[in-house]
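Here the complex is missing a single protein chain, while all its other protein chains stay put.
Read from first to last, the chains carry the letters A, B and C; within each, the first residue is number 1.
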Amino acid sequence: MMGGFITPFLINSAVQAITPILLAALAGTLCGRVGVFNMAMEGQLLVGAFAAVVGSFYTGSALGGVIVAIVATVGFSLILAYGATVFRGDSVVICIGMNLLASGLTAYLLRQMFGVSGTFSDPGIVGLEKIRIAAINTIPWIGWIFSRQTAITWLAWILTAIVTIVMFRTPLGLRLRGVGEDASAAETMGIDVTRYRVVTVLVAGALTGLGGAQLSLGTVSIFSEDMSAGRGWIAVVAVMLGRNHPLWAALACVLFGLADAFSVRLQGQGLPNQLTDVVPYVVTLIALVISHRRRRSRVSETITAHA
Amino acid sequence: MSGSARSSFRLPRIPAVPLAVLVGVVLGALLVLVSGGDPVAAYREILIGALAPANWPNTLNWAVPLVGMTLVAAIPLRGGMVNLGGDGQLVVGGLVAALVPLYLPGPGPLLTIVAIIAAMIAAGLYASIAAWGETRFGIPMLISSLLLSYPAIGVASYIVGFPLRDTTTGLAQTVMIPDAARLPTISGPLNVGLILMMIVAIAVVFYDRRTVGGYELRMRGLNAKFAGYGGVSLGPQTVRIMFASGAIAGLVGAIIVLGSQYRFQDGALLSPGYTWSGLMAALLAGGEPLGATGAGLFFAALQTGGFAMQRETAIPRVLTMVLQAIIILFLAIRHGVGRRAS
Amino acid sequence: QDKPLIVYVSPNPIGVNDFLKLGKAGTEKVAAELGATAKTYESTDPTTGRQNLEAAAKEGAKVVIAISFQFDDIVPEVAAAYPDVKFLVVDSCPKTLHPNIFCSVFREYEASFLAGAEAGLTTETGKVGAIGALDIPFIHRYTDAFGEGAKHVKADVEVAPSVWVGGNNPFSDPARGQQRASVLVSDNVDRVMAAGAGSNGGIFKGMEDLPGAAAFGVDTNQCPQAPGLVMDNVEKRTDIVIEKGVAGIFKGDQPQVAALGLAEGGMTLTGIEPGVESSGCLIAKYPDVITKVKALRDDIVSGKLKVADPMQLTK
């Protein structure tokens, strides 16, 4: 059944589709670990995607696009980095504001810079190269997953590993975890909590910038309004499902990606797309229920956590 | 260190909201200038488009759903809860409001009333699912309410795209609601929905200020643990509040469907983005219903003016979205809007 | 000041599909020809659509062009209030036609049928398929007719079930489009009708995965967007329809209902128009196919071949 239903192509394209979500989820995990609740990934991805297209269009190189995307998204993330720390703003409000700003600003700039609305595509936008390594292509599964992927997809998985190692094996990671668990305790140990948070949020911004670049330059060489299309929110859910652990968050992304690929497949079986579209979200909801089932008895704790 | 430095350079005390609006206007003007537009013309058109007496009906017509969705967000927010599922609840309400007069027998005006009540109950129940998930499993409502929107939207889209589609058109939409079951028009685009929404807004403000439930909700917003310890049953309260919030979303859906679109059209309830604008407005006022209503009216005027600006100048109306975002960000960062007691 | 005013009202922000852009271009062209002023009002939903129509009527527009189905319910109401203003609804016909309402609709399926024929004649894997933005009857005019065309020229061609972009942003999610394309391509479908508006860019890109695969664009010539990946385009000449319609209304000889297909020049394929060689479309490499398709076109125009309308509207 796997052979016919889930084909190498499908897995390959699912991996490609997961990449922006994975990068955003890593970003959210990092922020969550230092105690900044980031739900602005939707907007960050959008800024990254837009900046990548702008960069690629004006520099004539995909790398230029990626660099511009990272710089722009890091710049955009300053709002959260300083707003939620130095200025002690509420991160939920800031993030919702950032998502709106990203949506409005990219649409506005799209019209004013390129005179188009909706979609901007131009042969001048150089997309990311797909890496073809002959040796890998022939290996089953690995080949299916990693052949003809962009450097950003490779990077996303390498970064997942790096983030995990840094988080759990290095002094830096220990400090980050401490900052997130109890900022005042970290502070008494001489850690500059604000600085750790600001830098982490900005690094997370760079990650989502990469994700945005993959969205607009990796998959297609196009920017269209609101093209993040809920991927940032899925990343927020992945962070929550993964309980701020990068590997679990990555697993949640994979789950979503597979459910999505599966739902596309179901369309081909005559199910209406309006219903198959819902499948990944229902799978995610079920995963949330399952992951929370065990904690049921601790009623007062959830109330506390919620407060 | 930096704290004291900042406070010594503090600007003279200007009330926060006007200051934020000013900042938004100035930054917006810069954006327009940089992109080669004329900010003065832009703002003039926004003002005329929103506030010239001839345009009041348009502004009010836009304000009814927007203020409604503001209240949808504000009610839970008052108790420290966030309902991100307004879109789904709106769609559930709109769909039910369209199906009742189409598929139930009965005299028109009665159907209208039944449709509105059914829409409110359906959307309220749908919103309560997220509340139940939180009290029963501890699934954060913030995320479950958002996720639950997708199935609602998808299934509604399927229903009007297949089994209950108006087969005389090529779109996913129901057939037109009979004239008798539509909301009576007041004048121009305005219909009785305006009055319904005014009543709801007044009721919410009254609830917040004068009732025991309002007091308990406020206390919960300030410290949920305190409220629970003091004898407020948080679980049932969560469900109640989410039901009320969802019910208002359902009412908004019903008003749009029964009052102006006269059918449920796939996507038409969501494309104006009332949910997010309403959430912004509610956040702006920290969930306080009167302030939220004011903020909702302000955003409605701004957006209506934005359409006029886009018609008259070459400046895209998304500029008003940028203005809203700047205002809310400024308030959140500089004045701690939404900051919760820790 | 004395110049007559023509207002073009779109149901969605323009550029979400080329079709709306083309309408705008047509409006501007005809305005220039008639010495009129052209304005464009973009809407987002029925409420703003109504506001825009009313604003245009209030400003004293001579002709208000409302594009697409979304205006079916609204135009009759506004038109009743402003009997002196003429309304031209493009791409749809409201059920109530006041004397000041005109409408022009397309027979998209005729051109899609031809595109399908091209697909049938050029496919190497023997499999064709279609991707639509949303599963609504209107879009079946592209997707279903495409399969019909392929089957017509090659009875044993396999038509894959259509897939849909869907999601939050079906008309503008190229990444999802690409993923949908991968599904078809992974089943060895090498000719794909791309009826995804703003998502089309992604669908084209998805063709890269299967050597020799190609897609069919819609509305305008999309071949230059993705060199080597687009076979041909189902062109919907909104511009021509608007030019003709507005000119007709000005002259006073416009019929209230006009349906435009291959015969009237409302629909066509890039490949059967002059200038194929420089279009950038792959079909230019198949002159014999073009000849066969042109013959099919002539059959349809003459009525010898009847293409069924997949949008099965009752009445």
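Please note the rule applied: a contact is a pair of C-beta atoms (placed from the backbone, for glycine too) under 8 Å apart; a residue touches a chain by one contact, two chains touch by 3 or more.
The criterion applied here is as follows: contacts and distances are computed from a predicted model.
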{"item": "Chain not present in the shown complex, as UniProt names it (candidates \"Na+/H+ antiporter subunit C\", \"Putative acyl-CoA dehydrogenase\", \"Simple sugar transport system ATP-binding protein\" or \"NADH-quinone oxidoreductase subunit N\")", "value": "\"Simple sugar transport system ATP-binding protein\""}
{"item": "Shown chains that the omitted chain touches within the full complex", "value": "A, B"}
{"item": "Absent-chain contact - pick from A:20, A:178 or A:230", "value": "A:178"}
{"item": "Candidates B:136, B:225 or B:335 - the one touching the absent chain", "value": "B:225"}
{"item": "Missing-chain contacts mapped onto subunit A", "value": "165, 169-171, 174-175, 177-178, 181-182, 184-192, 297, 299-300"}
{"item": "Residues from subunit B at the interface with the omitted partner, ascending", "value": "1, 210-216, 218-219, 222-223, 225-233, 235, 341"}
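Note that only the chains that are shown with their structure count from here on.
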{"item": "Gap in Å, rounded to a whole number, between the CA centres of subunit C and subunit A", "value": "35"}
{"item": "Inter-centroid spacing, subunit B versus subunit A (mean Cα positions, whole Å)", "value": "27"}
{"item": "Subunit C, residues touching no fewer than two other chains", "value": "42, 134-135"}
{"item": "Multi-chain contact sites of subunit A, meaning residues that touch two or more partners", "value": "107, 117, 272, 274, 277"}
{"item": "Touching residues (chain side subunit B, partner subunit C) in the complex", "value": "58, 61-62, 161, 165, 167-172, 176, 189, 256, 260-263, 265-266, 268, 271-272, 304, 307-308, 310-311, 317"}
{"item": "Of subunit A, residues touching subunit C in the complex", "value": "7-10, 12-14, 16-17, 20, 107, 116-119, 121, 123, 127, 148, 215, 219-222, 224-227, 229-230, 260-261, 264-265, 267-270, 272-274, 276-277"}
{"item": "Residue ranges of subunit C touching subunit A (in the complex, touch as defined)", "value": "13-17, 42, 134-135, 160-161, 163-169, 172-180, 182-183, 185-187, 198, 201-202, 205-206, 209, 224-225, 227"}
